[in-house]
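Report on the following structure.
The other protein chains are all here in position, but one chain of the complex has been omitted.
Right after this comes subunit A.
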Amino acid sequence: MTAGGWRTFIPVAVLVAVLAVAGYVVAAVNEPTNAASGETAPTLRGEGLDGEPLDLTEVTADVVLVNFWASWCPPCEQEVDVLLEAERRYPDDQLAVLGVNSQDERGNAQRAAEEWGADGYRNVFDGDGHIAVDWGVVGLPETFVVDADGKVLARHKGPVTREWLNETLDGLVSS
């Protein structure tokens, strides 16, 4: 190849390489498509901590807060009061809290629910964490806001705060 040819080839090769890397990076930072805002929530069905069967589709509130937690997770304890407050503030047909106790042991979960007050709302037991994986949960705690049509309206990683909850529920439910 002549010197002129090299001068053309090298920039083209560099450009192709840069585009390939940039394309991959863009693809890699894409948000997940499932359990993200606007997507249909995955199935949530299982046995409650109390042994009774539970199914998200049978919860008749306009908005459901689906909260993933575990007894071994200290931040999960911090948010229980905030979730309880929300459930008490709104009528049952407007808002419901549905806990999903994940990656846990049933006895420990029952004790923690009782001690923390998380037994103030219904909880599905997800001992092996398969529901959490199906929902694309990254770490505990994590909370999803789901509407009556089963659409995920919002999600929050980490302990839920009053500010986030008020801002998110504003316009969705009326207190």
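Definition applied: contacts are C-beta pairs under 8 Å (C-beta built on N, C-alpha and C of every residue); 3 or more make two chains touch, one makes a residue touch a chain; residues count from 1.
Keep this in mind: contacts and distances are computed from a predicted model.
Its UniProt record calls the unshown chain "Cytochrome c-type biogenesis protein", which is the correct pick from "Peptidoglycan glycosyltransferase MrdB", "Cytochrome c-type biogenesis protein", "Tripartite tricarboxylate transporter permease" or "Thiazole synthase". Of the listed residues A:98, A:118 or A:132, the one in contact with the hidden chain in the full complex is A:132.
Only one of the listed residues, A:43, A:108, A:161 or A:174, touches the absent chain: A:108. When you scan A:70, A:95, A:124 or A:169 for touch with the missing chain, the hit is A:70. Hidden from this view is one chain, which touches subunit A at 1, 6, 9, 13, 16-17, 20-21, 23-24, 26-35, 70-72, 74, 77, 102-105, 108, 111-112, 115, 128-130, 132-140.
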